[in-house]
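Next up is a structure, given as C-alpha cells.
All protein chains of the complex are present and in place, except for one that has been dropped.
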C-alpha cells in the first residue's frame, strides 16, 4: 500500500509525455528561427533560418614570383626579378532577401587598395537579373573566368584587346533550362585590357559603350562526349569624341606585363582616338574528364586620327589563343577551377598535379605603322608559347610554376636607329602561391 | 508474474524524469554560454551569450549615374555623363564589453580606399561617451544624417560651409530622458565641406578647431502633432596661422559636384587664410506620418588676407536649405531613412514610392570680390531647385531619379573677358542604385 498506484504512475507518464512533446516542439521552433553558420573549404557563412539572408566570406591570395631569363637593356622593360602580391581579395557576398544580392570584392594588391567587383543585383527572375556597379564587361571568355581558376598566372592576348571591369548597368540571365546565358549592358567604356574609369571630369566625354554576350552549353544536361562543350560570342560597340579619351591608355602587354605596343601619344604629330570602337569575340571551351580547352578569338576595330587631322583610319587588331589543361591525378577539369585535390598531401597522397599549355598571338593592323605607332618602339605582332605545372597539395591551395616564351615582329631599333629589328624575346619563369576559398 | 512490477515501472519513470530534467538543464546551460548569430535586413551579427560582445557587419552600395542636360564648354566643369561608385562601405561595428564600442567603416569609392568613420567609444554613461578617431564633426544636420538616408543623392549647400569628418576627440551623450543630445569636441580642423587632414608635416600649423552641437526633441515621448519635431544648433570655432592652411582647399560645389566658388590661390596677389574661422548652424526637422522636412541655416565667418598683407577682411558666407519628403505608399518618414517598404515588389505590391523636393541657396559675402576671389571665375550666389522620386522595390534597396537646376549670380566671363556674366545653369539628372543594410 506504500508503493505507487497505477494511477499515479499513469499520471507521471502523462507528464513526461507532455514534457517530451513540448521539448521537441520548442527545439523545432528554435531551429526554425535560428540563423546558422558554416565553415569549410567553400568559405564561411552566416545564414538566416529561412535561408533568404546570407553573409558569405571568401578570399583569394596570389603571392607571385617572377624571374626573367632575358634581362632587357631598357628601363621601360620590366626584366627585374621579384616577389609581389598579385591579388589580395577578401570578398563579402550578401544575399538580402529572395531578390537582392550584393558583392563587395576589394583588392589590396599590388600596392594600394581598390575594388575589383562591387555590384548589386535585383533578381526579378532567373532570366532577368539587373546588375549595377563595377564588374566584368561580358565579352572575353578567359577574362570572365575567375582569376583563381585560370590555367596560367596571367591571362592571354585576347584579354588585351577586350575590356576588363567597368562601371555600368547590365541585364542578364539564364535561358532554355539554364543551358544558355546572356548579358546586355551599358558602360562608361573601358580601354583595351584595362578597367573602365569612373565618370571623369572631362568636358564633352559623354561616350558610352554597349556590350553583350551570349554563351551556350546545349548538351549540358546530356551525359556524353559533348556535355562539356560551350560556345558563344561577345562584343562591344562604343563611340567617343575625338581626343577625349587618352590614346595613351591603349597599350598591349606581354605575359611578363611589359608593354610591347602603344600609339604615338606625344610629339608634334600624335595619335588621337575618335569615332567608334567595336570588338567581336567568338569563343568556346570544352571539358571532358581531366582534360580542358579554352579557345577564343577577338577582333578589335578602332578609329584613330592624327592630331593634325591629316591622316585617319580604322585599325583592326586581332588576337587568339588556345589554353589546355590536364590533371595527371584524375581530377575533373572545369571552367570553375579546382579547390579540392582527390588525395591531399598526407599519409597516402601528394595532392593534385595539373599540366597546362598555351599558344597565343596578338596581331596589330599593318596600317598602324608608321603613322599611328612607331615601328622601332612597338612590335607589330607578338606570339607566346607557355607551359606549366600546377600543384594542389591540399584543399584551397595551389602552387604553380610556368615558363613563357614571347617572340615579336619588330618593335626595336637597330643600327642606325631608324632600322626596325625584332624586339628581344621575353623569357619568363613565373611562380605563384595561391590560397582560394 | 513475468510482467513488470509497479516498483520497477516507478523506478524507470524516476530515471526518465531525472534524464529529462538533466537534459533541460544542460540545454539551458548551453544556451546561456553559446554565442548566437543573426542574419536579416538589419545586417549580420555574432553575439556572445550575455550580449556584451558583438560583431556586426553592415554595408552600403551607391552606384550612381549622372547625366547633364547642359554641357559646359570649359574642361573645369564636370558636364560629362557617366556611371560611378559613390560609396562602397562595408562596415564593422564591434561591441567589446559593456563600455567599449569600435566602428570601422572603410570606403572603397570612388577610385581608391580610405576610411569614412573609424572611431572608438568609451561609454562611461549614456550622458558621457568619449569618442576618439575620425568621425563626423557635430555641426550640420543633413551632414549628420546617414548617407543612405538622405532624400537626395548629394547633400545641400549648408553642407558646403560646414565641416565633414575630422580627426579628434569628443565628449557627447543623451540628456533629459533621451530627448536631448549634445556633443563637444576638439579636432584638427576641416576645410569647408571636406574631411579634415591628419597631422600634417607643416611647421607652425598648431591650430585646433572646437566644435559643439546640441539637439532636442522635447516631445519625443508624447504622441501628438509635435512628437516628430527636433531642433538645435551646431557650431565650430578655430584659429589658424597665416598662410599655413591652403586657401585652395576652400571651394564650394554644386549638386553636380562642380566647383563654382574658390579663392584666388595663385598669381602675384593671392588670398591666404589667417586668424579665426567660426560657423553657426541653427537647424530643425519635423516628421509626421509619411511627411518629413529638414530645414537648416549656416553662417560661416572666415578671416582672409592677401599674401602682400595689403588687404584683410572677415568674410561671412551663408547657406540655407529646406528638404521635404513624402511617402506616397504610406510608410513613416524619419531622419533614419527607410529600409523596408510596406508592400515589397511581388504578388501584391510594387514597393514604396517617395517624393522628394529641395530648395537651397549659398550666398558668398560681397566683400569677397574682386580682391579675394575673381568675379568672372567664381559665382557670388548659387540657388538650387530639385525634385525626385525614390523607389524602394524590396527591403534594403533604393532606386532613385532626380532633377536639379542650379542658377548662379556671376561666375563667368563675357565679352570682353573682364565683363562679369552669370555662369551657365547646371541642369542635372541623377540616378542611384543603393543597397543599404
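Here are a few things to note about the model shown:
When the chains are written out, they are named A and B in that same order, and each has its own residue count from 1.
Throughout what follows, contacts are C-beta pairs under 8 Å (C-beta built on N, C-alpha and C of every residue); 3 or more make two chains touch, one makes a residue touch a chain.
Not measured: the values here are computed from a predicted model.
From the options A:128, A:226, A:269 or A:435, the residue with contact to the chain not on display is A:435. Residue B:134 is the one among B:134, B:155, B:213 or B:358 that touches the chain missing from this view.
Among B:99, B:259 or B:343, the one in contact with the hidden chain is B:99.
Take subunit A: the residues that touch the chain left off the picture are 6-7, 9-10, 13, 16-17, 20, 23-24, 36-41, 44-46, 57, 59, 61, 63, 65-66, 71-85, 88, 90, 106, 108-113, 344-345, 393-397, 433, 435, 437. Within subunit B, the residues in touch with the undisplayed chain are 3-6, 9, 12-13, 16, 19-20, 23, 34-37, 46-48, 53-55, 92, 94, 96-97, 99-100, 102, 104, 106, 112-115, 118-120, 122, 132-134, 167-169, 187-188, 197-206, 208.
In this section, only the chains that are shown with their structure count from here on.
Centre to centre, using the average C-alpha position, subunit A and subunit B are separated by 35 Å.
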